[in-house]
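The other protein chains are all here in position, but one chain of the complex has been omitted.
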Amino acid sequence: MRRIAVFTSGGDAPGMNAAVRAVVRTAAWNKLHVYGIERGYEGMIDGHFKRMERRDVANIIQRGGTVLRTARSMRFMTPEGRAMAADHLKAYDIDACIAIGGNGTFTGAKVFSEEYDIPFIGVPGTIDNDLYGTDYTIGFDTAVNTAIEAVDKIRDTADSHNRLFFVEVMGRHSGYIALHTAIGSGASSVLIPEAETNIEDLKTVLRKNKARGKLFSVIVVAEGHHLGGAAGVSALIKDELASMEPKVTVIGHLQRGGAPTALDRVLASRLGHHAVNRLLEGEENVAIGIVNDNIFTCPFEESITKQKQPREALIRMASILAI
Amino acid sequence: MRRIAVFTSGGDAPGMNAAVRAVVRTAAWNKLHVYGIERGYEGMIDGHFKRMERRDVANIIQRGGTVLRTARSMRFMTPEGRAMAADHLKAYDIDACIAIGGNGTFTGAKVFSEEYDIPFIGVPGTIDNDLYGTDYTIGFDTAVNTAIEAVDKIRDTADSHNRLFFVEVMGRHSGYIALHTAIGSGASSVLIPEAETNIEDLKTVLRKNKARGKLFSVIVVAEGHHLGGAAGVSALIKDELASMEPKVTVIGHLQRGGAPTALDRVLASRLGHHAVNRLLEGEENVAIGIVNDNIFTCPFEESITKQKQPREALIRMASILAI
Amino acid sequence: MRRIAVFTSGGDAPGMNAAVRAVVRTAAWNKLHVYGIERGYEGMIDGHFKRMERRDVANIIQRGGTVLRTARSMRFMTPEGRAMAADHLKAYDIDACIAIGGNGTFTGAKVFSEEYDIPFIGVPGTIDNDLYGTDYTIGFDTAVNTAIEAVDKIRDTADSHNRLFFVEVMGRHSGYIALHTAIGSGASSVLIPEAETNIEDLKTVLRKNKARGKLFSVIVVAEGHHLGGAAGVSALIKDELASMEPKVTVIGHLQRGGAPTALDRVLASRLGHHAVNRLLEGEENVAIGIVNDNIFTCPFEESITKQKQPREALIRMASILAI
Partner (left out) sequence: MRRIAVFTSGGDAPGMNAAVRAVVRTAAWNKLHVYGIERGYEGMIDGHFKRMERRDVANIIQRGGTVLRTARSMRFMTPEGRAMAADHLKAYDIDACIAIGGNGTFTGAKVFSEEYDIPFIGVPGTIDNDLYGTDYTIGFDTAVNTAIEAVDKIRDTADSHNRLFFVEVMGRHSGYIALHTAIGSGASSVLIPEAETNIEDLKTVLRKNKARGKLFSVIVVAEGHHLGGAAGVSALIKDELASMEPKVTVIGHLQRGGAPTALDRVLASRLGHHAVNRLLEGEENVAIGIVNDNIFTCPFEESITKQKQPREALIRMASILAI
């Protein structure tokens, strides 16, 4: 193995730069040449490759976003697109690729590596933490910290006005961010896609809280909640709780950005580092992860299809601690 | 003068606690007794008064929100409500009041002090910075910093994806937060209630930016913009700029919270401190402010009716620096 | 079991309040009465107990420090001191204690519970992360994030001036904070108590970096490093590297404070919650921890005497990624 390529794909996540840095430096340490591909599969199709050396990744570990940029690629879903991508990889004499992204990225990698003989290793980078095969994905810890900081601020105003707030956090199919945000911010309730929500139970909780002297409440709702996110849930109960003047806040895209946390920087560094090590040891077409603090790999097939869900015990604890 | 009361009213703003602390401690220094009234005029009507001594305001300078809580009071707009409030002030033998809030708060103070012989001093606390008679209101600097931090994070993702973002910040009638956020975050454009927006001009700017190689853009929109906030503006241009995948983010209530900035803590301390000093010197029914770094007072009448607007020069500069 | 006591002891750590909250609320859920003891063993000796109910721990999850205050107690090391403490526990009819702290706290708990028949459960709260029996201690993640934020800022100035900085972080006997700070901040080198430092190797690294065009360097040094912390190491090499104008910064006590991170809040919530559960299940005189994301308990004896050390693999990785 002499030359590898690295790229980021799908939604950006804080810590992706730390992963890119780790790939480039570990590769350099092992005398490999590294090419960075811009905008994921789009750049692979269009031939946007650039040589990356050690100094090119200096001073990026603390930056949000991704210096390689990212995109979702429709063209890569077509045989023609993949053929163009393969041509460029061959033209640059790339022996293997490291793909940093989520489910869609790994799906692309799996399909491509079955058609062309170029091994891939996937590095889990997505704020949603919903990838099987790793306890944490890159960006999740930062997103949760950002959401908690936002809720801490909203609580100042909720507390000052005795108000009820519905705060929507990211997570289209997954409640990880919502659950951790709710536990960490001491929210009154949390509504996630993975658990049925009984709206009558929620009303009961809120009425009880009020009776107990809890003057304000924050309810954390995952974006993908079946009742329509924070706005949907709020609409269902606002009549009965009008005296608490319910407000809706959608934290939004700022959860994707910001300097990565310590955990995300260390995690991304380890994953990027070991992705290169595993390639050199001959592994291929697997996603790397950390399970129980050990490096773990699983075939793309499994990573893509298996489900990972928040623990029941955490969901139960959240409700006990909420009051 | 022996006893004064202090309260916060209207929307909460970071730094209100620093103002309360300064009032209590300056009063104590001058051997005055201080009562805190909870939830503004509501608490005045309901008789929620509590004695506050020096140690009661320890360790609050850094906290967002207001320890006295706040509210908007419909009842205080009625003669009956004000009569009840006056009764309580007399029962507690209050010689004067310090009211921390915005336009509505000062209006209430003016009406009340014309009816009852209890002097008021107003302290400008509102994130919007739209009060005449002071260069800065308490909470404005914190709100702008919070908005800028949010835009910094959104920019990470905008940059990574080459996207166009419309970011809505607070300001129902005032563009101060939007203008300072736009300058401070290096936004491409800013749309505020005080200036006409030509949607064709905006499209032209965005097209030019793209032609010049500016791959992403952030447009800051004030909540009260006549085209309907960020969502309204985005809807008007999204067809033509679909390739930039325009996104809308409403930063929302988190702008009201958080630990106050240095400027807000120092400003609030000065305003609270001098509000007591001016009361002792016999001033009444004025709002205190800081103009050109000097303490300034103006009659409630003026403070309520006169307009303060962002400088033309700053608006022009914003567009020159945007590129 | 009807009544339990909870206290914090030793050095304070961010997240202790989240643990206290979780203890109080889980106990309330289980119909137990909870007493908070102020200032750890000192308050136990002096009888500073207070009843804590659910609402008493509202709005503290986000606060640094500990609302129960903390202390190191010399008196508790004497039989007389412990006898007084036992008298108070009996007077308050306390059936069991939950002690939040580090090695010294657990040692006190072990000795006491051997002398008196009152079961203890220890909750690991110390920023140093050097307790056996848990992957993370409460406060570690926050301390590392604080240290990394500080290094991020120092790097701005190091980079602007092409300078060499020695940054000292906390850790008298343990290099966890230093190692994670170094990896997370992309430092050039890290010097920890657990590994021998060859000063000639360090000089070589710095010279090589310079030759390679790395214009500034940050070296992270653990407080307890055998060469005398950052000042000691700097003194040893400053002559040879004078052109880089080496500077020393000791981050200091601010590493102990601040709002806890998401990880510390969730961790502390889980540990406090399960400490109560385990007490109810009859466990005693153990420290609770989280190992491989599962709740784990180990006898105080083991927790106190066994060593936990940073992984060799992480230390090696840090040097590979440093350039």
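First chain written, first letter: the chains are A, B and C, and each begins at residue 1.
The rule is short, and it goes like this: a contact is a pair of C-beta atoms (placed from the backbone, for glycine too) under 8 Å apart; a residue touches a chain by one contact, two chains touch by 3 or more.
Please read these numbers as outputs of a predicted model, since none were measured by experiment.
**Student:** Relative to the complete complex, which of the depicted chains are touched by the chain excluded from display?
**Tutor:** Even though it is not drawn, that chain still touches B, C.
**Student:** Using the document's definition of touch, tell me which of C:25, C:48, C:69 or C:82 contacts the absent chain.
**Tutor:** Missing-chain contact among the listed residues: C:69.
**Student:** Where does chain C touch the missing chain, residue by residue?
**Tutor:** Against the missing chain, chain C presents residues 8, 12, 14, 39, 63-66, 69-71, 146, 150, 152-157, 159-162, 165, 247, 249-258.
**Student:** I need the residue numbers on chain B that touch the omitted chain, in ascending order.
**Tutor:** 21-22, 25-26, 29, 54-55, 58-59, 61-62, 135, 141, 144-145, 148-149, 152, 155, 159, 180-181, 183-186, 212-214, 259, 261-263, 265-266, 269-270, 273, 292-293, 314, 317, 320-321, 323
As a convention for this text, only the chains that are shown with their structure count from here on.
**Student:** Counting in whole Å, what is the centre-to-centre distance of chain B and chain C, each centre being its mean C-alpha position?
**Tutor:** Measuring from centre to centre gives 39 Å for this pair.
**Student:** Centroid from C-alpha atoms only, then distance chain A to chain B, rounded to Å. What do you get?
**Tutor:** About 35 Å separates the centre of chain A from that of chain B.
**Student:** Which residues of chain C are in contact with two or more other chains?
**Tutor:** Residues of chain C touching two or more partner chains: there are none.
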